[in-house]
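As structure tokens, the structure follows; a few thoughts come after it.
Here the complex is missing one protein chain, while the rest keep their positions.
And now, subunit A:
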């Protein structure tokens, strides 16, 4: 069951911005109202603006369906990432993946798209999404390079792992009520290669992004002064979570390693029984039986390790990256608030300046330039007043930006926690199930062997078994 929610958010209007976007329902189910707010994403060109401006209300007129639980029967977009292919050019070699989209959303012209994308393209998309929604939680991408180990970029396993992670990334974006409405996202899914290249070249230039970064650095150095309690709580949680998930990641990788080493030894163990059977007569069959059991258990062990590597390891790793994403999101939120606080302080200083008696220095300076002291003071007042007005306007905008950022984050936070729980629960469940299955299969192997031993015509029962 899905509810169409009209999320009208505008800093200039006086509507209260819903604190938790993902779950609330505004009571606007009269038909005429629905008409007004049509699902028209041509307004959603907010991605093309200067990133330092708050997200314009236009982009937020999203008639995206807000699902509380991602039910697949109400999903209207299906994306798969598959079919890696390697491309060789004069300059470089790289892999592209096929991205297949099937959708019924009206903002897409077609219902099906098939494009090829390389890792760089995914990076670009993630960057754009984060720029546009700096305090929303974007699912992490697989890492650029494998941090540990000497895995080549073109190793089959590496490519497969990456493909799965990229697939998950796109699907998470598609599931996100706000992010999936992004124009960049749409272009990513639908544009042909050359179209994408052209599209990428638009948008805020390098310099303006530089400016943003410098400002961000400056603000982070300064630090935020009055962080709301709830965000401090979230930050503490993220710290702890980051540690725990990091530990789990390490433990799981260690288990995989130990299991693999166990498997190696086990592979040599069975043959020793076979070797022995060659010297025996009566015992030969039984020894070969044991050897066979051990061999079959080897196969099961191999499968079990594979499952662990395919299912649990990638998920834990993803959430290690998520933790880093969360930290970054919190930092960005802090920066936004810091900027706001800085401007406020600047305003206060200016006001003090203006209200202060004419400083002697100014008076002296003015008289040196041959100005009338009265006039000089008046000019100065006017100038300061103007600056103050400008500042006030900026501050208003920043204030809205802060509130918007906070609400976006709060909303997404709940959402993220739910999907984190879901992901980790299902990964651990799957692991436990596989382990049960593994032991059950091994049990069957040994029980079969035992049965074959017990049903042998027992010459032993005729004899008195004195040791």
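As a convention for this text, a contact is a pair of C-beta atoms (placed from the backbone, for glycine too) under 8 Å apart; a residue touches a chain by one contact, two chains touch by 3 or more; residues count from 1.
Quick note on the criterion: contacts and distances are computed from a predicted model.
*Asks:* The complex lacks one chain in this depiction; which UniProt name from "Sorting nexin 4", "tRNA pseudouridine synthase Pus10", "Cytochrome c assembly protein domain-containing protein" or "WD repeat domain 43" does that chain carry?
*Replies:* So the chain that does not appear here would be "Sorting nexin 4", according to UniProt.
*Asks:* Identify the residue among A:87, A:144, A:225 or A:244 that touches the chain left out of the display.
*Replies:* A:244
*Asks:* Return the single residue from A:85, A:160, A:268 or A:324 that touches the missing chain.
*Replies:* Per the contact definition at the top, the residue touching the missing chain is A:268.
*Asks:* For the chain left out of this view, which of A:123, A:193 or A:436 touches it?
*Replies:* A:436
*Asks:* Per the definition of touch given earlier, which of A:94, A:199 or A:449 contacts the omitted chain?
*Replies:* In the complete complex, the chain left out is touched by residue A:449.
*Asks:* Residue-wise, where is subunit A in contact with the chain that is not depicted?
*Replies:* 237, 240-241, 244, 247-248, 251, 254-255, 258-259, 261-262, 264-266, 268-269, 272-273, 275-276, 279, 282-283, 286-287, 289-290, 293, 421, 424-425, 428-429, 432-433, 435-436, 438-440, 442-443, 446-447, 449-450, 453, 460, 463-467
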